[in-house]
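The block underneath contains the structure these notes are about, expressed in structure tokens.
A single protein chain has been removed from this complex, and every other one stays in its place.
Just so it is clear, A and B label the chains in written order, and each chain counts residues from 1 on its own.
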Amino acid sequence: MSARIAYIASNTFREAVRDRVLYNLIAFALLMSGAAILVGQVSFGIERLVVVNLGLSAVSLFGIVIAIFIGIGLVSKEIEKRTLYTVLSRPVQRWEFIVGKFFGLAGTLAVNTFLMAIGVFAALLYVSRQFHGTDGWIAVALYFSILQFLMMTALALFFSSFASPLMAAVFAFALFVIGNFSEDLRGFAAMTHGLQRWLATGAAYLLPNFSALNIITSVAHEQPVSSSLIFYNTIYALVYTAMVMAAGVLIFQRRNLK
Amino acid sequence: MPAIEILGLEKTYSVGFWRKRPKRALLPLHLKVEKGEVFGFLGPNGAGKSTTLKLLMGLVFPTSGSAKILDMDLDDPRMKARIGFLPEQPYFYDYLTGQELLNYYAQLSGVPGKERSHRVATMLERVGLKDAANVQLRKFSKGMLQRVGIAQAILHNPEVVFLDEPMSGLDPMGRREVRELMEQLKHEGKTVFFSTHILSDAEALCDRVAVINKGELRGVGAISELTSTVQGKIEIVWRGTAIPAALKNMNAEFFVSGDSVRAILPEQQQEAALETLQRERLHLISLTPLRTSLEEYYLQKVQQASANATQTAAGGRA
Partner (left out) sequence: MTRTKLVTISAGFILVACMCASILLLNRVDQLRPQATLEEVLYLPSPKVLRRMSLGYDGLLADIYWTRAVQYFGGHHAVGAMHFQLLAPLLNIATQLDPHLVVAYDFGANFLSPPPPNGAGQPQEAVRLTNFGIENNPNEWLLYYNLGFIYYMELKNYAGAADAFSRGSQIPGAHPFMRILAAQMAEHAGEIETARMLWTATYQNSKDKNIRANAAAHLRALRVDDDVAHLETLVDEFRERTGRIPSSFAELQIPGLNGGTPVDPLGNPYKLTPYGHIEVQHPDDFPFIVNGAPPGYIPPKVPKFLPSD
């Protein structure tokens, strides 16, 4: 069983690479180098700030876009091209298929982020001439981004297990935006009363909490991150991902494939 | 134990957005296929052949009824390890090479690691794709795709093979190759269940056939029995364009084409007709008894109005 998941995962990784996903790294590299060079000329004193902000934001955005668009294609492409038929006629269970796809994309994103991290640190080195102790927090921010990607991939898979690719992309992107305001949403919910409060609170708690994983601004200002926050965020992201995957599996189990 | 046992499988879709109208893709189907049989599933487009196959593969869930393959449930992984499936107009991961694709499928089918590369190489050779092992599938021709499709269906040495329109879109050479492969499978004792609307293939390969139309099973029977009815007619072909007067009285039909005449007349006239031809010194080309063709059986079954919703058949003539 786990072997099959691993085979599907590695095939998914291979597909992403051969689909030239990693070319996005070239765009990223260009962006970072351009920014690093420009920033040195233009502003004094905040080069580090700009590089960190820009670099981490780009990592986050690129990664989310990849997670959404490839994540959605993972299932819908196989159904549309009917490559799924020959897979499911083998002793591969539907849930193994979805889980395998998840790990494949998650692995791709992890590798992608790692390579981007090198780019960010390289640009940082260029503008600051040396590493500071607080640069370690940048790695934490990158780690949080990876957690975000895991959640987003699961959401993309979940939506694509029942919606058309376009709708799935819209839903996933909408959840990303809303998830970044998740703390505010809970604040809004607390200010309402009665039935609205129940509904709003319920929704606010079920929506993905991306805002807690977005520490770009504070890391840019060299603020430390508490280790209990790292711990709880990790558990939360894993639990949330598992929850969404379970929902996706349930839906996919019962889906009639055209 | 039959290889395939279909017990009332039924599939109804609800179409439409607001008021859902039911669309009956498959009426309750009862069918048995024995081990080692080559079974043809015939019907026009949209008859329900693909639906039946998808139901058997667990890609689509039945509205009612059930089925067993090798006496196991349709979602049993042990069963799935012993069957192979080639879908209609297949498409495979086009970024993989032939060898990578078969290797991937071998992994998923549970072929042990040590055997895999050997099995894959053997299979590629068997379907004539040895040279394409390192070519990406996006460069494959239609015939090559079909062949790699058969390869993935049989590489794990399944006992039952399901093929959905295996000849579709192939040129005569391609069809010949697929037919040969299917005959090999038959000789290896595998059960082959395939759907097609090309009757000559069915006639050549199958032990039994079933005819389905508009989601309903119309008839099942062994080829030999269906086509054994001698019509009581013979066909004589001779050279030349002359038609002897004596033959004209024999309740016959004549077709003249080119430099030969083809006559169809009752079997009893066979001796008299041959004598007449000898007398007239006409050169005999062939003498053939006419049998009911599968085509006629097929057309009859397809066109007959839907009689019963279900027909049970386990080898008898319908």
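The working rule: a contact is a pair of C-beta atoms (placed from the backbone, for glycine too) under 8 Å apart; a residue touches a chain by one contact, two chains touch by 3 or more.
All values reported here derive from a predicted model rather than from experimental measurement.
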* Check each of A:118, A:174 or A:190 against the chain that is not shown and name the one that touches it. => A:190
* Asked: If the hidden chain were put back, which of A:38, A:61 or A:246 would touch it?
  -> A:246
* Structure fact -> Against the hidden chain, subunit A presents residues 93-95, 181, 183-184, 186-188, 190-191, 205-206, 209, 211-212, 215, 217-218, 221, 223, 226, 228-229, 232-233, 235-236, 239-240, 242-243, 246-247, 249-250, 253
* To do: Tell me where the left-out chain touches subunit B, residue by residue.
  => 73, 75-77
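FYI, only the chains that are shown with their structure count from here on.
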* Asked: Which residues of subunit A touch subunit B in the complex?
  -> 3-4, 7-8, 11, 14-15, 18-19, 81-93, 254, 256-257
* Asked: For subunit B, which residues count as touching subunit A in their complex?
  -> 54, 57-61, 75, 77-78, 80-81, 83-87, 90-93, 95-96, 104-105, 107-110, 149, 152-153, 162
